[in-house]
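The other protein chains are all here in position, but one chain of the complex has been omitted.
Now for subunit A:
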Amino acid sequence: MTLLTDPPKEQFRLSMLLYDTRYRSATFQVIALLCFMLLAAWLISNTAQNLAELGKPIDFGFFGESAGYDINQRLLDYDSQDTHLRAALIGLLNTLVVAALGCATATVLGVTVGVLRLSNNWLISRLMTVYVEMFRNVPVLLWIVFIMAVMIETLPAPRAFRGDNATASMLLGDSVALTNRGVYIPEPLFSRSLGDIHLLGESSLRFNVSLDLIVVLAVLIGGVWVSQFIKRRADRIQESTGDRPTTWYLRLGVIVVPLVIVLAALGFYLGHPELKGFNFKGGTHMRNSLIALWLALSLYTAAFVAEIVRSGIMAISSGQTEAASALGLRSNRIMSLVILPQALRVIVPPLISQYLNLTKNSSLAIAVGYMDITGTLGGITMNQTGRELECVLLLMLIYLIISLSISTVMNWYNESVKLEER
């Protein structure tokens, strides 16, 4: 039924698709989508046809074949008889390891340098400026190779640690050895271990999970949770009485004490690396390639992070600090209650791109022979099987998924620190 107050219905004309603001953007989007689908279909069919003519139709069967090459730095068991799929998995884990180590180090280092660069201490702020300019103005590939070269050239060989008149000695109570073959660090071991769970049987994706690790993590998370609970209680007490009870030792205690008890119950000890013959045995061996890549990526990215942090803090007008000082707040409170909450909003989005850059830059691992996903799937596997298209497509997909995961997590974090202004 038409009410009298209804506006008169406008007749639809074809020209409205172009000139009416209501339809205009939809029209263009539909056209663009059609063009894109046509192009994609042409590319795909063309490629598939050409490959078929070459006798190489798209086929991922090579994944089941034996890889036939070794990977020295790895998290899971692997030998050259394993499949290409397992080699790719080892590579993927290596990529994730160096990316995670790099992002964490770059953040800590970058925030520190960024804040120090704003310091009133002339020497410190100048030193930080030199650091930032040195690292961000030289390609990261050169830093990777440079650090690798320095480690190989300057660190002692394992045999230098041998004998009564050894020229090199281990650090930190004979637990860490810096050698030109890499760094040996203690390995966490359990004398009353609960053992491992073997998952996925004998397949290429098989892996072990240490029950000890699960128990320790569970206790740790529980402790943190209780500690948060104590913090919330302190918040409530502060709200109702104004005084904040001192709880840091309690909060630390509920995390540390149960952890120590569990570790003792499991018979936790550190297995130290020891010189046996010409090399170190035991402990965890981090090869030079991993260390060089990790250090170079962190130092390089930290220079950018420092600039982001510095500009984020500087973007907050000095009026904010003045107003807070005039109210009697001390400088550490001003930083944590007024400046950082506002600066984070500016800092987090560009920080996401830095994490993504670091992750993608980790594919330069190939320069020092660290076997990441690019070195395995995109390197030896691709060369051996001749499946360029499959390997590269998969590689792109994997980096895309890693990057999108990082963005999702960080965006979620960004939402939580975002300024609610309007």
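Note that in this section a residue touches a chain if its C-beta (ideal position, glycine included) is under 8 Å from a C-beta of that chain, and two chains touch if they have at least 3 such contacts; residues count from 1.
In the analysis below, contacts and distances are computed from a predicted model.
Student: Please identify the absent chain by the protein name in its UniProt record; candidates are "MucB/RseB N-terminal domain-containing protein", "Amino acid ABC transporter ATP-binding protein", "SUF system FeS cluster assembly SufBD core domain-containing protein" or "Acetolactate synthase".
Tutor: In UniProt, the chain that is not shown appears as "Amino acid ABC transporter ATP-binding protein".
Student: Given that one chain is not shown, which residue among A:P57, A:G195 or A:P341 touches it?
Tutor: A:P341
Student: Among A:A104, A:A323 or A:V409, exactly one should touch the missing chain; which is it?
Tutor: A:A323
Student: If the hidden chain were put back, which residues of subunit A would touch it?
Tutor: Residues 238-244, 317, 319-320, 322-330, 333, 337-338, 341-342, 345, 419-422 of subunit A touch the chain absent from view.
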